[in-house]
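Heads up, one of the protein chains got dropped from this complex, but the rest are sitting where they should.
Going by the order they are written in, the chains are A, B and C; count residues from 1 in each one.
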Amino acid sequence: MRVMFLGDVVGRSGRRIVVERLPGLIVDLALDFVVVNGENAAGGFGITEEIARDLIDAGADAITLGNHAFDQREALVFIERQPKLLRPVNYPAGTPGRGAGLYMARNGARVLVVNVMGRIYMDPLDDPFAAMEREIAACPLGEQADAVIVDVHAEATSEKQAMGHLLDGRASLVVGTHTHVPTADHQILPHGTAFQSDVGMCGDYDGVIGMDKDEPLHRFTTKIGRARFEPANGEATLCGVVVDVDEVSGLATTIEPIRLGGRLAPAMPRF
Amino acid sequence: MRVMFLGDVVGRSGRRIVVERLPGLIVDLALDFVVVNGENAAGGFGITEEIARDLIDAGADAITLGNHAFDQREALVFIERQPKLLRPVNYPAGTPGRGAGLYMARNGARVLVVNVMGRIYMDPLDDPFAAMEREIAACPLGEQADAVIVDVHAEATSEKQAMGHLLDGRASLVVGTHTHVPTADHQILPHGTAFQSDVGMCGDYDGVIGMDKDEPLHRFTTKIGRARFEPANGEATLCGVVVDVDEVSGLATTIEPIRLGGRLAPAMPRF
Amino acid sequence: MRVMFLGDVVGRSGRRIVVERLPGLIVDLALDFVVVNGENAAGGFGITEEIARDLIDAGADAITLGNHAFDQREALVFIERQPKLLRPVNYPAGTPGRGAGLYMARNGARVLVVNVMGRIYMDPLDDPFAAMEREIAACPLGEQADAVIVDVHAEATSEKQAMGHLLDGRASLVVGTHTHVPTADHQILPHGTAFQSDVGMCGDYDGVIGMDKDEPLHRFTTKIGRARFEPANGEATLCGVVVDVDEVSGLATTIEPIRLGGRLAPAMPRF
Partner (left out) sequence: MRVMFLGDVVGRSGRRIVVERLPGLIVDLALDFVVVNGENAAGGFGITEEIARDLIDAGADAITLGNHAFDQREALVFIERQPKLLRPVNYPAGTPGRGAGLYMARNGARVLVVNVMGRIYMDPLDDPFAAMEREIAACPLGEQADAVIVDVHAEATSEKQAMGHLLDGRASLVVGTHTHVPTADHQILPHGTAFQSDVGMCGDYDGVIGMDKDEPLHRFTTKIGRARFEPANGEATLCGVVVDVDEVSGLATTIEPIRLGGRLAPAMPRF
């Protein structure tokens, strides 16, 4: 089976390329399952119910979030009625919504998706390593799940790589999000898990992590804020990875980057 | 003219691939100038005089450093007699060594190299943005310098991208180091500066940022240290970027990633 | 001569006690000079021109600030015409206002006041230690200045104590602000500088650093914001230190805490 993971959708420009290109990619690449990180979809900060629906209508089978999960306060409510929307699993007990879901892929496979947040240089949530042990134990690959996809929303490459190794052989794909820059270290880890430190964003790469560059530059040079952060409006690059998962073992056989449009060098999986 | 920048050399495995492959690459790619980040060359922590000489003998025209610059205390001394070794320019006044150097490339061009350290999630040095303004003003591209290469040693993608935009049109290449993972966002910024958020490390990618994975995993899961960090010993991937610089303007015409050996997907500039 | 320093005035409750009590204290304690930290005076965030005037009318000879200096954007403008208002001296060059001022005390003495911000667990400004060396060199105690008062706005006790020792013998008083809790470590350092790690706030101590406790508790337990931070409205405690400065040496002879009103144990200098 083939799955695709698309990185943090940033603002209108990021939404546009995902909505325009995702339906065709599902057909052209014969994708069985698609996950999209949507934590910056609403003007760079959080997600609304309408935007979540647009991403699902375009083909997202699950939407993950991150530190911006609840920037749009309505997400605290509608996440309860939207089973395809996941927030980091290691928020405190009692947080609205859920951090893991088991979904049916187009090929009939059962796909466990977990969204977990790192703690290095991030707000201190519960232990992401212990949380992942619990989730994987509750729904192990090869038993209740035919594929396991983990979105590690984290800043530090060390923490993401440690999570990849912890889950190596027990997940199909462990992929980082949050830095808004795709890394070029996609690989199959020694025990069969596909890994990439960060999948990058779906947004305009002529900016500062997808935001218009003026205010970030002003703050970095003067240390004083002048205006709100606004998403950059130029043409976005769609950034993701495409992974082939063995239908018997649930482990990965290939991982390839995908980058379409905008300023970054294009990449398209070779099949 | 053509320049190459290689990311943080980590331990014996990283040194080996650089020393073995760099001389051939200089010939094959007709490189006029080579910069290597050496902050992790000595067992993962700092650099010794002997290692610096080995890297220079292999073809490095300048060696940059970072937060590990002085982990080997001897570097505080020998940096004074090794003009090709640069530490971050925004260390306090009085720090041994220098943070910028003007070098002669093989084609006769004058190349300004500056090493500067970010402050987001890093130790607080002097303002990197103001420091770069001073360095660029003292030796502007198109006047005293025919090419300007900047190593932004930093954690946050936002800070590196802001530096890229600040210097866009005034440097040939602004490249990030420190995360030990290559990014796939290489591009020519709107005003002609080549940019990549992080160039990655020259080291073993079956580890945690180039270190053997056991101790990092132990610390992430137990929050208690058990042993020292040791570099991972598997085959390294050489990671860098190759940039063509216009000899009139000093701005970039192409930027291409290079990745050789080890676990990462290979990449070789197309000329 | 006798000087008093009052800590971060927080909101309406903090302003009220300062405005009500300061005029009487100046008379009763025969104060020659008064400094007030005003970074949280306007609803907990920054300071307005009107509030600055109220504090000056009540007897403040200088007002220092901190990381909240420019939360009220009007401060970027009126600080230029209000010489008694100081922002941290280690903001980047070009920041509106000034970080040091030389003032005339009621006894005719020339008092240098400097506001400087720490960097540990704070936004990274310029080097506070180098900045203080420059300010003290430009206006040394016993030469251009008869007294030197330094407000170290910082989080970490280590950084504040290091600053105290760096300036010991060259300042009359080095006092910390920012944690909003008075410390009980007031002392004369070995070379004659009065020191206290933090002077505390003038605000309601039945809250969380002077803010109503509901929202902070909600955020600490749920990791999700629900509302804005609002100052706590209960009766404030005025917190400060009173220091006697030798008129020949400019060094301190006594340092005593002052705490009046509200929930904290009262303290009044014994003269």
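To be clear about the criterion, a residue touches a chain if its C-beta (ideal position, glycine included) is under 8 Å from a C-beta of that chain, and two chains touch if they have at least 3 such contacts.
From a predicted model like this one, the values you see are computed outputs, not experimental measurements.
Novice: Among the chains in view, which touch the chain not shown?
Specialist: The chain that is not shown is in contact with A, B, C.
Novice: Of the residues C:40, C:67, C:95 or C:161, which one touches the chain left out of the display?
Specialist: C:161
Novice: Can you work out which residue in A:54, A:126, A:215 or A:235 touches the chain that's missing from view?
Specialist: Of the listed residues, the one touching the omitted chain is A:126.
Novice: Pick out the residues on chain C that sit against the missing chain.
Specialist: 121, 129-130, 155-159, 161-162, 165-166, 179-187, 189-190, 197-198, 200, 205-209, 213, 216-217, 220-221, 257, 259, 263-265, 267
Novice: What is the set of chain A residues that contact the non-displayed chain in the whole complex?
Specialist: Touching the chain left out of view, chain A contributes residues 92-93, 119-120, 124-127, 130.
Novice: What is the set of chain B residues that contact the non-displayed chain in the whole complex?
Specialist: Residues in contact with the chain left out: 70, 76, 91-92, 94-95, 123, 125, 221-225.
We adopt the following convention: only the chains that are shown with their structure count from here on.
Novice: Rounded to a multiple of 5, how large is the rotation, in degrees, that superposes the C-alpha trace of chain B on chain C?
Specialist: That pair's rotation angle lands at 180 degrees.
Novice: Taking each chain's centre as its mean C-alpha position, how far apart are chain A and chain B in Å?
Specialist: 29
Novice: At least two partner chains per residue is the criterion; list those residues in chain C.
Specialist: 92, 125
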